[in-house]
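The structure under discussion is supplied below as structure tokens; questions concerning it will follow.
Just one protein chain is left out here, and the rest sit where they should.
Right, chain A next:
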Amino acid sequence: MTDSALPSYYPEFYSFPPFFTRQPNAASWSSQLSQWRAFILAYCRAHKIWRLNLLDALDSPLFHNKAINRKLPLPVIREIITDLTASSNAEWTSPDKSAAYIFWRTPDDFATLLYTYLDDTGQKGTVLTLHELTDGDNTTSQEWYGMEQAMLVRCLNVLVKRGVAQVFSVGEDKGVKVW
């Protein structure tokens, strides 16, 4: 992979070997961290990755720059993801921290997006299945299309808290109604 072929969301430092080593200096690390945070979110957004499995991701272009033969070590990845969880941009899916949901928009942000969409399309007051929101034929162009249901529930719960939605279920299948 040559530099010129990299999509624009790759950071400038991607071809810079020290970028793949945790910097001991606190100031450098803080800047490195913010670069990595932005890169992970942008990468997942571009590839529509909702759940990042750290072991699988280790060898993906995200953490492995084959051109300069550098890899970001797993503990550092874990540290960055943990930092992302602090700002609601990520959520561990299991206690062993092997995989995480990546919210390139925070649940709050997605909730607003969903609400605006439902309002604009006149679907307030209509019962919708979660499945049709994430995999339906009408939402293919929406940013949350393909989102995992557990993540969608997280976003919808923001709306529930705002008092404009109710999530309920019939059997195991969930639905939502927004006012």
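What we mean here is this: a contact is a pair of C-beta atoms (placed from the backbone, for glycine too) under 8 Å apart; a residue touches a chain by one contact, two chains touch by 3 or more; residues count from 1.
As a convention for this text, contacts and distances are computed from a predicted model.
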(request) Quick one: find the hidden chain's UniProt protein name among "Signal peptidase complex catalytic subunit SEC11", "Checkpoint protein", "Mitotic-spindle organizing protein 1" or "Vacuolar protein sorting-associated protein 20". (result) "Vacuolar protein sorting-associated protein 20"
(request) Write the list of chain A residues that the hidden chain touches. (result) 126-129, 131-132, 136, 163, 166, 168-171, 173, 175, 177, 179
